[in-house]
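Only one protein chain is missing; all other protein chains are in place.
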Amino acid sequence: MRSLIDITDLTVEETEELLNTASDIIENPEKYSEACKGKKLATLFFEPSARSRLSFEAAMIELGGSVIGVSSAENCSASKGESVADTAKVLSCYADIIAMRHPKEGAPLVAALNASIPVINAGDGGHKHPTQTLADLLTIKREKGRLNNLTVGFCGDLKYGRTVHSLIAALSRYTGIKLVLISPTELKIPTYVKKDFIERCNMEYVETTDLEGSLGSLDVLYMTRIQQERFSDRAEYERLKDVYILTEEKMKKAKSDMIVMHPLPRVNEISVGVDNDSRACYFKQVYNGKIMRMALILKLLKEAEDKAPYKAEGNKYEGYRCVNPRCITSVEQELEHRFAPSKNGGEVLRCIYCDKKAVKKD
Amino acid sequence: MRSLIDITDLTVEETEELLNTASDIIENPEKYSEACKGKKLATLFFEPSARSRLSFEAAMIELGGSVIGVSSAENCSASKGESVADTAKVLSCYADIIAMRHPKEGAPLVAALNASIPVINAGDGGHKHPTQTLADLLTIKREKGRLNNLTVGFCGDLKYGRTVHSLIAALSRYTGIKLVLISPTELKIPTYVKKDFIERCNMEYVETTDLEGSLGSLDVLYMTRIQQERFSDRAEYERLKDVYILTEEKMKKAKSDMIVMHPLPRVNEISVGVDNDSRACYFKQVYNGKIMRMALILKLLKEAEDKAPYKAEGNKYEGYRCVNPRCITSVEQELEHRFAPSKNGGEVLRCIYCDKKAVKKD
Partner (left out) sequence: MRSLIDITDLTVEETEELLNTASDIIENPEKYSEACKGKKLATLFFEPSARSRLSFEAAMIELGGSVIGVSSAENCSASKGESVADTAKVLSCYADIIAMRHPKEGAPLVAALNASIPVINAGDGGHKHPTQTLADLLTIKREKGRLNNLTVGFCGDLKYGRTVHSLIAALSRYTGIKLVLISPTELKIPTYVKKDFIERCNMEYVETTDLEGSLGSLDVLYMTRIQQERFSDRAEYERLKDVYILTEEKMKKAKSDMIVMHPLPRVNEISVGVDNDSRACYFKQVYNGKIMRMALILKLLKEAEDKAPYKAEGNKYEGYRCVNPRCITSVEQELEHRFAPSKNGGEVLRCIYCDKKAVKKD
């Protein structure tokens, strides 16, 4: 493994190893202050995300390395139509590791398949964002002391929230996890997440629209934002939005050791008053995200020494194509469409870049 | 004191200490080349200002530290509605000190009140820009040998020029300063600057529209630009603009040891021909700005070790609010309006963020 595209690219053992390295970094930062001396991280952000970018940059600098980078504005205007593959090959001449955010699903995978250095997926459209999940896992581990035997509530937009899907995928590999999926009916968790992770791994779960009534049972509450544009009916949005705002009042119903998480940025889905509650852990997540990125960069640079190219499963299936307009295959004409069978064991073929079902050509 | 929001946050003694450190940096740069090793400056520029940003970055790098940053373009498009308070908390996880420029008045104060690391105001709208004033003070000190007993002319736009107001505030604490305020009638110094600083400190001053006639008396001439958009009457602008352009011809009327200053960028208010005059000090100001930012970063990082939170005076006054559309309170809904009595000893309540008068609610 030389790149991180999806959280499940890491085995449970490798994840454990990263969590242990992270703890060691927190306790002995000086041990790592020159660990990446002479190494360069390239931050390739083709979509704006100052927070993620700064987290990667801070991580590399705290390891004694350097950063070169591209932020979105420059690229939007500069775009000369270069392929992601060529960009990855060029950056391989300048840096030792790439952190890439891209508006198209699967673009970081294309980069990983073409670069001669490790690539970290720093978010590909609404698809995946594995380093956020690493931050979430470290936060749960440090605050609760374990990653198994937990009742975890996810609240808000469970339909489009990639951080929710990714954390559920990660938790599906631990035992004794019970999920409480709290959302308006319009924003329920998608079927494929249920099938591929929750049901395939026999996780216990309940679906509910009731935040207040669920609070008392939770060890972890993972909040996300409900965006107005997700609702076709504005009145419905107005009726619902306050129900899913976490307030000091609602916090009284939660366990005294429940932790509150949020991937940030937060708008108003958690009242500012909750920030002073010792159970509020969302700014700790930010810190933990930097630490996990340090652990990840260390691991990938170490494994890069073997020079073996990154490989992905999947093949060309004659007669099939991907028609997802958000997939990188939709914009790069020379990119071969590749598919692999679905993880839930069914016979469905999925695009290796965006995970959408393959479509048979006429 | 752990943040610098307004030039008067620094006592005269502290300012003196910074000036002395600056002199030592100029004479012994190698002594400071690793003074901030392992420390990170975050440059948060929510409004473009390449010059100021590069000055901060160069300063931190010359101290052996590192820089992470956000420039305006990225944020404009990225804006996901995060509050300044949250941004400050997040950045506190990544960096050791923040330099912040923001289009809204008072935003850096909000950041300072929420960050757990020092914040430097690198310009908040047309409000304050204290590190420019530090550059100005070092330039006067080094070129004239003193900060008292000087006749200082300010020329141009004295109404909107924040660098002018800030330097007057700083000089008001020294003795023997005589001000010559040279501007068109439309752009005279505002009443509150006169009351709060010039008159409260019993500074000698004259107001005039005549640059040429004033030149002979000055030890220091501080030029600023007159922008056409400040005039409602275009003919008036056309009539006046050349009067306030400093030329080689006019320089003949000035003392042989008068110094010419300008906060830059200059458009045409100082002829290029003046650049070769040894009295022209505006590029020295640029250099001095970098040095004073080095001294300031050193001081703030040292004082940050005590971990005490930054505090600002002011209270919530029931029934009062700030209605300044350029104030940070106008855009951040959850930010409590806070007020403090005016510095000139009157009973006027002023917003702690933007210094505008509090308004009684109906």
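Going in written order, the chains are labelled A and B, and every chain counts its residues from 1.
By definition in this document, contacts are C-beta pairs under 8 Å (C-beta built on N, C-alpha and C of every residue); 3 or more make two chains touch, one makes a residue touch a chain.
Note that this is a predicted model, so its numbers are computed, not measured.
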- Query: Which of A:C36, A:A50 or A:A95 touches the chain that is not shown?
  - Reply: A:A95
- Touching residues (missing chain, whole complex) on chain A: 38, 40, 42, 66, 68-71, 73-75, 77-78, 80-83, 85-86, 89-91, 93-95, 334
- Query: Taking the full complex into account, what residues of chain B touch the chain not shown?
  - Reply: 33, 48-51, 54-55, 57-58, 61-62, 67, 71-74, 264-268, 272, 283, 286-287, 290
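We take it that only the chains that are shown with their structure count from here on.
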- Message: From the mean C-alpha coordinate of chain A to that of chain B, what's the distance rounded to whole Å?
- Response: 42
